[in-house]
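Below is one structure, written out as structure tokens; the observations come after it.
Only one protein chain is missing; all other protein chains are in place.
To keep things simple, chains are lettered A and B as they appear, and every chain counts its residues starting from 1.
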Amino acid sequence: MTPDLIAFFVLALIAIAAALGMLLSRNAVYSALFLVLNFGTVAVFYILLDAPFIALTQVSVYAGAIMVLFLFVIMLLGTETLPASKALPWQRPLAFILALILAGEAGYLLFFRNVTSGTIPQPVQTFGGPQALGQALFNQYLLPFEITSVLLLVAMVGAVVLTIKKKGEQ
Amino acid sequence: MTFFYLAPWIVFFPVIGLLVNMIFGGRFSEKVIGTVASLASGLAFVCSVLLAYSLTGHPEAFRWTIGEWIHIGTLQLDWTFRVDTLSTTMMLVVSGVGTLIHIYAIGYMHEDVRFKSDLKRFRRFFVFLNLFIAAMMILVGGDSYLMLFVGWEGVGLCSFLLIGFWYEMDTLARPSWANSNAAKKAMIANRIGDFGFLIASFLMFWAFHSLQFDQVFQQAPAIAASNPGLITAITLFLLLGVTGKSAQIPLFVWLPDAMAGPTPVSALIHAATMVTAGVYLIARSAALYVTVPAAQFIVAMVGALTAIFAATIAVGQYDIKKVLAYSTISQLGFMVAGVGMGAFAAGMFHLVTHAFFKALLFLSAGSVILGMERGHHHLAHHKGHDEHGDPHEEVFDPNDMRNMGGLRKTMPVTFWVYLIGALALAGIFPFAGFWSKDEILANAQQGGFTAVYWLLAIAAFFTAFYMGRQIWMVFFGEPRHEAAAHAEESPKVVTVPLMVLAALSVVGGALNLPGVETLTKWLEHTVEFIKPSEFIMSVALISTALALIAIFISWLLYGRKPLKAGEVDPLKKMLGPIFTGMERRWFVDEGYKALFIDRYVDIARFTADVIDWKFWHDWFHEKVIAGTYNWLSNVMLNRYADQRGIDGFFNGLGEWTKNAAAGLRRFQNGFVRSYALFVLIGVVAILGYLLFK
Partner (left out) sequence: MVPVSYYVALSAILFTIGALGVLIRRNPLIIFMSIELMLNAANLAMVAFARIYTVLEGQIFVFFVMTVAAAEVAVGLALIVAIFRTKHSINIDEMNSLKG
């Protein structure tokens, strides 16, 4: 057991626990906070995987912007908890069975098909850094990059249009 | 200096003329229409003259190709005009006589369209007439049998159109389909002949691998030596074509009925030009005919028999045009006999002179008819001041010679030109007919065709007799009808062409005078089998004597004591049933009706009633097919296959689909979460498939 591995398992356990906490919390606010924790651990994993730029984006965009938005909406609507429902009685057991099968399939794939065997080369120093990603985004992927800006603009306009209150509306 | 490049224009000019009249004629006056048409024909005549002039310095056949036509395998045919002495002779006759008739028709049709009260048809007439000239020029100018056939069919079409020109009325302008029936009769009789022509062409192509004249004629002697039966078949099938177009036995029956057409048509198509196409065809095919003497003999006999047969019928006719029609058949018989005997020059000579005097006679007859109609009109106008005539008015036939008489005084010009034509036809010295007819007779005697000679001599006797009878009945004696008494002479536009033709009928014999032989030497360049004929004094004397006797007899019967109105024909009193036979055309039409037409109708009725209706419809379609089908559908398909099998299957399918839908719609419950569940099921399943496949 190397320190690396210990750190990984600890962090992995935190991530899984946070994910389960998000899933099981009755209160939506707790769920959101658990998710922020999960996103944070995943950001650390990104750093371990030589993706520092992505890790920082993860923190700022996901853990920062998106989750704040979630919390705003939860609190704005005041719907932290919901009453119990009798609809779809088979939903829950089926979902568990399917999730188990999915996990089993994934595990089978990982540990019996040996997809990641072989030595992993050490990347260059700048791999995954802002400079490398910036070079790629503004040269090779310039058009998709510009399209994402349009997409964000459309999403922004869409959000405004959906939530705007028309005159005379209650 | 040669003008051979003008060859196609003999066709183009008439075509241009008819196109101009067809497109712009609606705005033209009658005079302009007539002038355009006559000019088109006249220019074709000028071209023909220039072509003939060119041939004098260059007598070999000249061929002028204007375009490719059919190039398939060994069949190589072009639109080629052949200018040689034979075709140019025909071109001169067609366009020359044709032009005179065009001019005549301006005057004739002017009145005809007014008598029959349809002014619009004036233009149509001249379009048809120009079309005829064009087709006839293709016929005589073609360089192959197939091009000849194109013209052959073209003139047949024009003949049909012009016979049925007044298609919805009879000759007396009463509503009837008589004229269109006459046109159909001509068409059908000609179809039989054309069938022979086509078979001959097929055989020719089979034997010679060509339809071009020179190539066919070059190979003819070799093929005739190795396979004479084939050439005989070709020539006899050609003869069938000739009997159709040139109205010989057995297909002559259409020509008398063709007189239903306007008189210029009778003159141009059914006397001077189209009907002589058969004679031209035999003269053109001389190289084939001379190789098979048996076929030549048959042709000569057909001609001779037709000549005498038609001549006897002509004696018994009362219709002025019918007499001339049978006379035409008879004279065509002379020509066919002539070319059949190998006397090609004599046959062509008679063709030319006959074109002059028969056109003259027809046109004069037209003038007589117009005079009678004018007299009748004048009368009706005087009696009741009523344009439409008295409803109780008797039916007046302006063609009937029994209504005429004494026209010598009222129509002097017509009388004189008619007399010249009649004398030329009767073969009186020195008119054109004397020379040409005698040449045929001399050839018959010289060539050893004794039977043909005597048949033709007797036919000549009858010819002189019926022409004498006609002259006496029409122009002498007293008018037998008030219309005849009030008849008027025709205008200049009608009489001037008559005088030109009369002059030609007088001097036409000069074309081939014995000893000079202009036409014979002219044609020799093309038809190399022409034997120079001798002038036999005994033949000439006998035929002249026969003609004079015939005229004397006709004077005894009709001239000495002119026929009175309503009196029975004196010949009928003398001959009784024989005359009835002549009058009724020896019952040929009735015979054909009983032999062929009724049988044909019987067959048609049998096929329609028994084969088609009873057998096919009642039995086969109704019983066999419909019955079997009904049985199958009722018993088998409906009860078992359809109701149980197919209905069961499709109803079951419908039910199953309904049930399946009712089951499936429970999944479509509107809950997003359950949809997501299905998505996950799909994901798990696909992943499982990929893992364990």
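Definition applied: a contact is a pair of C-beta atoms (placed from the backbone, for glycine too) under 8 Å apart; a residue touches a chain by one contact, two chains touch by 3 or more.
This is a predicted model, so every value here is computed, not measured.
Shown chains touched by the undisplayed chain in the intact complex: A, B.
Looking at B:Arg114, B:Lys492 or B:Arg673, the residue that reaches the missing chain in the full complex is B:Arg673.
Summarising the interface, chain B meets the missing chain with residues 665, 668-673, 676-677, 680.
Against the chain not displayed here, chain A makes contact via residues 4-5, 8, 12, 15-16, 19-20, 22-23, 28, 31-32, 35, 38-39, 42, 45-46, 48-51, 53-54, 57-58, 61-62, 65-66, 69-70, 73-74, 76-77, 79, 82-83, 85, 87-88, 91-92, 94-96, 98-99, 102-103, 106-107, 110-111, 115-116, 120-121, 123, 127-128, 132-133, 136-137, 141, 144, 148, 151-152, 154-156, 158-160, 162-163.
To be clear about the criterion, only the chains that are shown with their structure count from here on.
Taking each chain's centre as the mean of its C-alpha atoms, chain A lies 102 Å from chain B. Partner chain B is touched in their complex by these residues of chain A: 87-88, 91, 94-95, 98-99, 101-102, 105, 108-109, 113. By the touch rule above, chain B contacts chain A in their complex via residues 669, 671, 673-674, 677, 680-681, 683-684, 687-688, 691.
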